[in-house]
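With one protein chain withheld, the remaining protein chains of the complex are depicted in position.
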Amino acid sequence: MTATNPTETHAGGRRRLMGEGLGRYIAALGQPKGLIGSGLLVLLVLAAVFAPILFPGGVDQQSRDSFLLPSLLHPFGTDELGRDIFVRCVYALQVSISLVIVAVPIAAVLGTLMGLSGAISGLLGEAFQRVFDIILGFPSLVLGICIVIVIGPGWLALATTIVVFSLPQFGRLARGALLSEQGREYVLAARVLGVSRPKIMIRHILPNALDPIFVQVSLSMIGGIFIEAALSIVGLGIQPPTPSLGTLLNVGIRYVYAQPMYTAGPIIMLLLLALAFNLIADALNAQVLKTRGE
Amino acid sequence: MAANLLEVRNLGTTFRFGQAEVQALHEVSFEARTGRVLGIVGESGSGKSLTARAIMRMLPETASVSNGEVLFESGNLLDLPEARMRSIRGSKIAMVFQDPQAALNPVKTVGWQIEEALVVHGMNKSRARARAIELLGQVGIPEPDKRIDDFPHQFSGGMRQRVVIAIAIANSAKLIIADEPTTALDVTIQAQVLRLLVDLKSRLDIGVILITHDMGVVAEICDDIVVMYGGRVVERGAVAGVFAAPQHPYTRNLLRSMPRIEGVRTARLPTIPGSTPDLSRLPSGCAFHPRCQFAEDICLREVPVLLPMAGSPEREAACHVARQNAGLPPDPDPTPSSEPLAGVRTSGSAPAILEIEDLSVTFPGGGGWLRREKPIVAVDGVSLSLRPGETLGLVGESGCGKTSLSRTIVGLNRPSSGYIRVAGEDVTDFGAEAAAHVRRTVQYVFQDPYASLNPRLSIRQILSEALEQRGLPGRQREAAARALMDMVGLDAAYLDRYPKAFSGGQRQRIGIARALAVEPRVLICDEPVSALDVSIQAQVINILADLRDRLGLGILFIAHDLSVVRHLSDRVAVMYLGRIVEIGPASDVYEHPLHPYTAVLLSSTPKPVPDPSAMQRKLVLGGDMPSPRNPPSGCRFRTRCPIGPLADPSRRICIEKDPLLVGPGEHKSACHFPDEAAGLAVQSKA
Amino acid sequence: YGQGAPQPGGTLRLAQGADAQPKNILAGRAGNNTWRHQVFDALTVLDSETGQPRPVLATEWESSEDGRTFVVRIRNDARFHTGRPLTAEDVVFTLEQVMVPENASQMAPLVRAYTSIEATGTHEVTITSDTPVAPRVFDVFQLAVILDMDTFSGLADGSQVVGTGPFKWVDWVPGASLRLERNDDYWAPDQVLLDGVEISIITDSTAMANAMRGRVDMVLAMTPRDAIMFRGNPGVELIEGPGAQIFPLGLNVTAPPFDKRELRQAIGYAIDRQRIIDQVFNGVGNASCLWWRSNEPGTTEEMVTHYHYDPERARELIAAAGAEGAQVDLTVIGLAPVPAIYEIVQNNLREVGLNPMGQVVETAAFDQGQTAGDLGPAFQQIHGLQGFSAATLVDALPALRDTNPSKFTPERYRELKDALQSAQGDAYAPALVELGQFMLDEAFSHILLHTPPLHAKVQQFQGFTFNNVGFLHLAGAHLNG
């Protein structure tokens, strides 16, 4: 690039500051792993979103044909009420995906802010760390049980559990990044220059904190999907008859002899989702390593 | 001449990165002899460690030997089965590593680790223990029978390196390969360890290969030298001969670009242009040709071979020019030593731009709620002043408080007591206004050129952030940024590059440009060149000197390398354990030190002048610097002082009374016996 | 096999899904059915074959001419497990406890209707009432096993569970197991053949069925789905016991949309009962729409099948009510298999053009709503007590009693109930038909189906009986058939 027009190139530089960050993540998704992962995820999301169009019979199309074996017509067979298990699994994705898509970003933003709050007030940062300690002291399902007690079982309780459960993961990462970035010489240099705290935060600390956080978003999504399954399996999550991967398993396991696909189907969906997010996390992680290890 | 102990012939190694192969070492040949120290020198990445590891057959997994042989005891080590090689490692050839912190297993006692070296080569446990105690004593660890059951973290860095050396000599190895054994240590400790190595060499009659990047170290203890550049040996021979008349331009330039602690100070250091090449992208022909003032066509095309020089068969060099001309032509540049320094630039009467009075910096001790550690007093009652256009050098061992002091001045640390005045204004409280004032006046250049630039920002962004702080409107920043680049000698076309595209020296220049962006009047440079290779170091030092003279900057120049400080400074302050122990005009301090610590530092610093007796005359300090948590009473230096109560128990005053920083005129020292300190220095030079 | 005289000895191992609830011993609770009549004795039990009362602690009883005075005499040789002899006072105490709301007895309304309960001798109790006491009193007797007034408070936490029955309550690990031991002082010693009974509480139905593979001798109330695995297994015998469960679908008649009778009736026709039986209950069950057993006097086939699957008819009725597309808010008890039934109900209602919106509610919350008579516009319940007389059920079943959650309280309903409850002899059948017709027509509570409990037992286990409500009796049972 030749710098002929100073103002223009300067603006270009600033645009690149943003572009470079996002571009890196997009580039990561272009890698083979990222491509497969995001492709799979897009496929699952599209299937969930367009389930009513793909399967016009709806999630509840019952028939007298209980427990049919898997066939072309019913890839996962039918359940006790003669419903297509595959269709129900696809619909169930709606719950899992909506949960993590709402809850994890909330947790990511809140957690990151809480983690970074130490930059504004040391005391506040410490206080949030203690909160994270407490949350981390609670094994995930115990946490879920506590929240179900307070809120009552359902989507909201699950979303809250996922948020609370993921919060410290982001908070810790952000704080870790903050602490390590704060001591970096380029941050000190900016401080010596008199750059204001918010600007230092946005320009120097946040971009470097974001990498691990983006990776964690993917991982927390997996965590969230499994939390839904766990709580719904024991009946404390989504309440039947709304199909979710957990509620399907809750019922499916009772018919495991009559229709193993009733259990296997939701598990396949769970694993596909987990695989998609895992591949994405891997790809992002590789990207992080690449830019870190320059 | 002693027989060859080890012969390396045409050694080549390659790295494999996926499909690609990179040849890292090319035709490396040299020999080591019993009773002699062979120095291998070269800048970072030139392949020194790789050579050592190839000899030991301890290459990284991705590397392999592609050709050549390593002859030892009439066999080729590279052909031995691994089990045979293992029995040679540690028993016939031993190795000492760079970082004494990391080279010992933290969860095993030092005794266990020495014993292991013996046990794996067949000694029984109880004999091994007795021998381990003996070895600890041999390397100079006091009370070895007590310390043998201590863990490594209970030892200081220097002592750990002694333990590693004890391991190396445990099985009476014939050859010790020491890979930068003192690079991580302070000069005072370095002197201890080097002396130990030399002692052991002559006492045990072994051969030593010493890898280093410090020509001073080579001059002081090596008998032979191998100079490496870009994975090749470019010159080798006896130290005296090579130093007197280097036959490769690289060797010559390297020697010249070193700042000297003694002799005439020059205005500019001779530099080697460009930077050290990356082994995976070596220039064609002679790897040094892009930086060589004699480069001819042939140098671009043909790789020069290492051949004996006409007239001095013991000398070999790999240079087309030297070969064609039967020796290196004289340097086209004017001889630097002919242009003495232009005197002190400041008028002594100008008001100080930076004044520090009785400043202390304390770090909380840490620990839990129930048990608090004592606080660390990193800086304890320091007073300094700096005038415009003046350079004040600040030297001292690692951990003495140099960084803490300098960061406090720019508000990165809070002082616990004392005053800071910048351009006459008291800024100690560092309120909003004071902070703004400091930032306009004082800027900082950091030590690590790799860490001090945000890898996410282009150079343009880095500079314009700084220019923005100066209040420059957006449209003017471009021109200002170009001016800054020009000022530090970088091409303005580089503005759009990211830091990773630059070498260490270039980055450091960008760091300086950033500091200059706000047009400060004082620059604080915290070891700005200690992470750089010698050839690059000179470039940065020259730029600093230029800028100081052009802009009338006051510079607080921090370093632990006394030669560098001497080159640049008008006045020098010596720091020990949070205190200034001596301060004065550079020439006075260097020539007539009034504090034993200064004398020791000066004496410990290796000088790139071969002198077989230098090692014997050196003042070598015992022990290590005490922890700033629990400084000794009275004079802080007394626990290591060669003239204090250690040498003369009647000197109770050193234990009881804290010496004041006093002296004739500007040259002050904090010693109860300054005259004796002066005598000490004279004695070590004679 | 089993022809020789039964040999005493051995410990019977039972498995059941619900935990024991000694606190609610006077109420019909699934977890108590297995052990109630082992630890306690009733005055009489109703025979599952004949439906007639059989004496247990009672030796004889007589009714006055108008049926309003009822005298029962009890054994004089029965002792509580504490050793104290049983007296008429204990019987009076027990019947008084039936009335206490905390004890949650479904018979409370019947007993509260008595004007007096008195001990008229050490072993004689006299009950008077404004309406005939018998035959409904035998329903009361069957459920109200005789408690020991001295140790009554121990029932609350199960620390002391004392009756006069053939087995003693020894050890209870709540949620896990219950152990009973033979009562050597039983008044009919030859009836106690087993050394003891061990009841495992296995909440997971599949695990319960699995336990049949050698770990228990009998599994009570397994799901038909799990019972399948024992079909054709010669070592295991499947029994359809008395004491069916019924599944009412209640409709609130006071609020739209179900204030319209046509719509209520339409629901009855909309539901495919046979599919529920086939798919939820694996074919075990019958599609009766009555609230009581179909062998009650006067019951006709028309009444049993009054509501049958007829979506066309349902649509017409919906159209008549002008309720096409109406939203049906259903509160569903979160107790298996009701949510599964709901899924078919929901599907059926959708098929006839309604818009069902179901909410599955935890048992505890549902019970609260049921007690308060407040479950919203429509709700799916689960009731037991099948085997009690219809006259008893109309006041005992939460779906039918006066404070029912359907808010169905017309004068005529009470009148018809009263007529049934005071009907003596032959008057009973017409009274029941008239009440039944009325209830079917008003369609405030649709019974979807009756499902008998499925038990599995090993061949060797013999000699046990069920009373007509489905409670187990182990007097005379043995393990060497």
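Each chain carries a letter (A, B and C) given by its place in the written order, and its residues are counted from 1.
As a working rule, contacts are C-beta pairs under 8 Å (C-beta built on N, C-alpha and C of every residue); 3 or more make two chains touch, one makes a residue touch a chain.
Methods note: contacts and distances are computed from a predicted model.
Between the names "Glucose-1-phosphate adenylyltransferase", "Molybdopterin converting factor subunit 1", "Nitrogen regulatory protein P-II" or "Peptide ABC transporter", the one given in UniProt for the chain missing from this structure view is "Peptide ABC transporter". In the entire assembly, the chain absent from the figure touches the shown chains A, B, C. Annotation: of B:A103, B:V600 or B:L619, B:A103 touches the absent chain (contact as defined above). Across the entire complex, the residue among A:A27, A:L113, A:I267 or A:A286 in touch with the chain not shown is A:I267. Checked against the full complex, the one of C:T206, C:T223 or C:S422 touching the unshown chain is C:T206. What chain C contributes to its contact with the hidden chain is residues 23, 101-102, 156-158, 173-176, 201-204, 206-208, 210-211, 213, 215, 334, 362-364, 368, 371-372.
With the whole complex as reference, residues 130, 133-134, 137-142, 145-146, 148-150, 222, 226, 229-230, 233-236, 249, 253, 256-257, 260, 263-264, 267, 270-271, 274-275, 278 of chain A touch the missing chain.
Considering the complete assembly, chain B touches the hidden chain via residues 56, 58, 61, 86-91, 94-95, 97-99, 102-108, 116-117, 120-121, 151, 153-154, 164, 167, 367-371.
Rule of thumb we're sticking to: only the chains that are shown with their structure count from here on.
Rounded to whole angstrom, the centroid-to-centroid distance between chain A and chain B, based on C-alpha atoms, equals 48 Å.
Put simply, the C-alpha centre of chain B and that of chain C have 92 angstrom between them.
Not a single residue position of chain C touches two or more of the other chains.
Within the complex, the chain C residues that touch chain A are 205-206, 223, 225, 228-229, 275, 278-280, 334, 339-340, 342-344, 346-347, 350, 358-360, 362.
Remark: chain B residues 407, 410-412, 435-436, 439, 443-444, 446-448, 451-458, 460-461, 464-466, 469, 474-475, 477-479, 492-493, 495-496, 500, 511, 514-515, 517-518 touch chain A in the complex. Note for the complex: chain A touches chain C at residues 60, 62, 64, 66, 80-82, 153, 235, 239-241, 251, 253-258.
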